[in-house]
Structures are given as C-alpha cells and as structure tokens.
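Only a single protein chain was left out; the remaining protein chains are all shown in position.
Then we have chain A:
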Amino acid sequence: MYVAVKGGERAIDNAHAWLAEARRGDVSVPELSVPQIREQMTLAVNRVMAEGSLHDPDLAALAIKQARGDLIEAIFLIRAYRTTLPRFGASEPLDTGAMAVSRRVSATFKDAPGGQVLGPTFDYTHRLIDFSLAAEAQANPQAETAEAPPPPRTPHIAEFLDAEGLLQPEREDAGAGAPPDLTRQPLAFPATRALRLQALARADEGFTLSLAYSTQRGYGRNHPFVGELRVGVVAVEAEIPELGFAVEIGDIELTECETVNQFAGSKTEPPQFTRGYGLTLGHCERKAISMALVDRAMRWQELGEDFAGAPAQDEEFVLSHCDNIQATGFLEHIKLPHYVDFQAELELIRTLRREAAAGPDPVKEAAE
C-alpha cells in the first residue's frame, strides 16, 4: 500500500537527536573539551582556521567538536559564522619579515642570515606508531629553549636573490589599490593575482596539494625550490581613523612559503628566477607550499609562458573548483530527492526505447 511522503519534519528532528547522541559517543568515556581540541589537535584547528578564513582557535576547536571531527564540516560552520560578522576594515599589510619564527627552512641555501630553524616538525620523525602515547597521564614533554632571544627581523631568503637581480621583482600593480574581497564580490575572470592568492588561501588543502603535485609531475611543470618556508607569529596592525595611525590589534600565527622557480626566459622576460607565493593562517605547511606551486603555475600569462593546457595553469578551472564548501555542497546535494527530474528522464528513455524497438524511422527523418 502506498505510504504518503509525510513525516519529514519528525524524521529530521529524530535525525538531529541521533546525531547529537552519536557525537557524544560512549558516555563512559570522558567528553572532549574545546581547550583539549584547541591545544592537542592544533593542526586540525589550523586547517579549519585557514580554510574557514577566520582566525579564532577557540571557535575552530568548537566547530571541530560540533562536526565530530569532520574538518570540511567544521570549515563550513566557521564560514557560515564568518559571513555574518561585520567588516571593520582591512589591516595594514602584514610584515612577515618581522615574524617571530618558530620554524624557518630554506632548501636553496645551506645557511642564511636568520639561520635554519627546524621547529616542531614531523619531517624527520620515523612514521612508527608510538604506542607510548596510548598511555594517558604521561610526564609533560618539555623541549629546551634557546638562550639567545630570537632576532627582531628574519630577512626573507628571496631578498638575497632580489639584491643580485636574479629574481623577478614582484610587480607593483599586483598589490596596488584596495585588496579585492572574494567574499563580497562575485568571482569574475580574468582574476588578479591578489584575488587568485586570496582564493587559494582558503582553498581545499587536498585539491591544492593534488594540483601542485600535478605540476611537479609535468602538467604545467615549473621547477620549484622551496626558497623559504617559515612559520611564526606576526603582529596585525590596523589604522584607526580616529587616531590617524596604525595600532597593533593582535598576533596571529602564519605559514609563509616562497618558492624560487627556474625560468629560462620568454619573449618578454630575460632568464631569471621567478616565484610562487603561499600564505595561510596557522601552521599549514603542506597547504602553503602547494599554494605557492599553484600560484606560480597560474602566472604563465604574465611571464609570457605557453599555456600547456595543464589544469593548474587554468585559473578559471582552479578558482571555480578549489573551494571545498562549494564543492562538497554541490556534490552532496545529489542526495536530495530528484524524483521529479528522474521521472522526466524515465519517460524520455521509455519513449526513445519504444521507438528504437519499433524501427529506425525517426533517424532517417532527421538525417534527410
């Protein structure tokens, strides 16, 4: 017997109640606190802040808790919240040279002013499961601290190449004028480099990583070296109109990556090194490096390179598909009922099959 399609409202309420129960899991296990997530799932919190485009570790940690650890869902929560916040203004450009670095490595120079600082990295760990971590209430791990205070400025590696004229200077017009705001203006093509970088900064880490990887494997190859990767805390300054000068409003952690890319020259440019740039909120190395490679790949036009047809070179392809909130929403919407459309297709397919079985008349008719 036909069951009417009623009861959606109750079904939704029940589903939400079940979700809350599933989120809590086994109640004999203590509940996670937001500070625990913020302090011990830091890299997840950082990714949520970076792709959510909002620097708020507590809120990001709460979003992760609410999302049951689904980071894209957590990013979505942050984005939906962010969009309701008022815009007071834009900060002064951040001075990453004055970053208090916790990590700073260069793959192009063995040593440079400021030195190599490994910082808290997985890089040289052996990826063996550490079963000792399964035991709780261990002694608090403590690393040694350097005696000398960190230098007030850590110069960018690129500056050394710049001074010798080997590195293509960043164009003035690239950053001129008020920065565009992707969240307040519809995306239009061609996009400026500032807009592309803005989109990449909030782009899905996995998508950006795979695109960057594709350039390394030959789809728009651009020979990157990590000129410098730095992670650390930077002061944010904003000009207060009433005061007429900029004041510091807080500190944020950033990851910055500048790649130095081989470039044999083109019709318009002499041989020189070129750069790709990546910057993210929080400690997100993989994302920052990937971003720099993709940024460089999309600069083919400006540098007079050939368009090799590679996905990473194609700004319309990259920018239209890099946002995981857009992507996941559209992908998952196919779970919604489509029976009206499906019914229309069903009728069409039945008609076509009936006519195909009856004979080839319509084909002849159209082809004459």
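Keep this in mind: a contact is a pair of C-beta atoms (placed from the backbone, for glycine too) under 8 Å apart; a residue touches a chain by one contact, two chains touch by 3 or more; residues count from 1.
One rule holds in what follows: contacts and distances are computed from a predicted model.
Of the names listed as "Branched-chain amino acid transport system permease protein", "XdhC family protein", "Alpha-D-ribose 1-methylphosphonate 5-phosphate C-P lyase" or "2-hydroxyglutaryl-CoA dehydratase, D-component", the one that matches the UniProt record for the absent chain is "Alpha-D-ribose 1-methylphosphonate 5-phosphate C-P lyase".
One of A:Leu43, A:Leu187 or A:Val233 touches the chain omitted from the figure, and that residue is A:Leu187.
Considering the whole complex, the residue from A:Glu9, A:Asp26, A:Asp123 or A:Glu164 that touches the absent chain is A:Glu9. Interface residues of chain A facing the missing partner chain: 1-2, 5-9, 11-12, 76, 79-80, 82-84, 86, 183-190, 316, 320, 325-326, 328-333, 336-341, 343-348, 351-352, 355, 361-363, 365-367.
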